[in-house]
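Once you've had a glance at the structure underneath, I'll fire off some questions.
Apart from one protein chain that is not included, each protein chain of the complex appears where it belongs.
Right after this comes subunit A.
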Amino acid sequence: MATKQKTKQKFSKDQWLAIGFLAPSILLILVFVYGFISWTGYVSLSNWNTIVPDFSFAGLKNYLYLFSDFRFQSDLRNMLFFTILFIGAVIILGLGLAILLDKKIKGESFFRNIFLFPMALSFVVTGVVWQWLLNPSTGVNNFLKTFGIEPLWYTDTNILAGFQWGQIEFGVPVAILSIVIASAWQMTGFALAMYLAGLRGIPEELREAARMDGASELQIYRKIILPQLRPITASVVIMMAHISLKIFDLIYAMTGPGANFVTDVPGLYMFETTFRGNYYAHGAAIAIIMLLAVAIFIVPYLWNNRRADS
């Protein structure tokens, strides 16, 4: 009886220590993530649009202003097409390269390192360099000129397949393609590493068996390999979507908002209107909209992962 009591006591002491280990972090997260998000939400409903804080209640005024604003409408359009094109490019390039590199290629690690190294760089570095490479009067156009093509890259103000929608022309802004090139250059390595790890995890016997049954290489990929990689694609989409929806530094360093806001995104607008223009309530409202856009992807994903654990 005495020993039982002793172990019980010891167990509870350890439990307390475990909580003590976790408590500071939980407290920090509760205050600095959830508390601060709530505070931003409150600011977004206030009249604080000057340098002097003004917390009087404004209702949805700031949100209504944004949704009728030419710049913010452009931002939503750009964010949408940037996200789709960027994720598409990263997945196609990453998966394609992973399939090429998976098949006993000479110099596999050499190629892999070349495709992966931009991951170690800052978006600011990428932006500074690609700003010069895709500048219409320099960079790659020095080459392309000899073939008679001179794209305007990120200075192009055309909207592909555009039609009038609210204040803006809705369609794919050509200038966004330049941002897609630079960001895909940087992030393809992520998808490549994920897919390579996935391919290496598929047992060789599975392919052998399919080959024995007379399946062609193409069929093996379509019927066996690609379905096995589906959870990896889900992870890649999630990680890339949360990067593209909140992107700021790459565009800030590379192009800025652009003429007619063709390369502007909510992250950039939030920064400029809050910290250069002192429109704090507008900035907070943009931030809350960005958070909601990310949460649509993230919350179901995290919820599913949590259930799978227990």
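Assume a residue touches a chain if its C-beta (ideal position, glycine included) is under 8 Å from a C-beta of that chain, and two chains touch if they have at least 3 such contacts; residues count from 1.
Everything that follows uses one rule, which is that contacts and distances are computed from a predicted model.
Undergrad: Assign the chain not included in the display its UniProt protein name, restricting the answer to "Extracellular solute-binding protein", "NADH-quinone oxidoreductase subunit N", "Carbohydrate ABC transporter permease" or "Succinate dehydrogenase cytochrome b556 subunit".
TA: The record for the missing subunit names the protein "Carbohydrate ABC transporter permease".
Undergrad: Touch as defined at the start, partner being the missing chain; which of A:Y63, A:Y154 or A:Y252 qualifies?
TA: Residue touching the chain left out of view: A:Y252.
Undergrad: Kindly state which of the options A:Y63, A:F86, A:W130 or A:F261 is in contact with the chain not pictured.
TA: Answer from the full complex: A:W130 touches the omitted chain.
Undergrad: With the missing chain put back, which residues of subunit A would touch it? List them for me.
TA: 10, 13-15, 17-19, 21-22, 24-26, 28-29, 32-33, 35-37, 39-40, 43, 93, 97, 100-101, 103, 105, 111, 113-126, 128-133, 137-140, 142-143, 185, 190, 193-194, 197, 231-232, 235-236, 238-239, 242, 245-246, 248-249, 252-253, 266-267, 270-271, 274-275, 280, 283-284, 286-288, 290-291, 294, 298-299, 301-303, 305-306, 309-310
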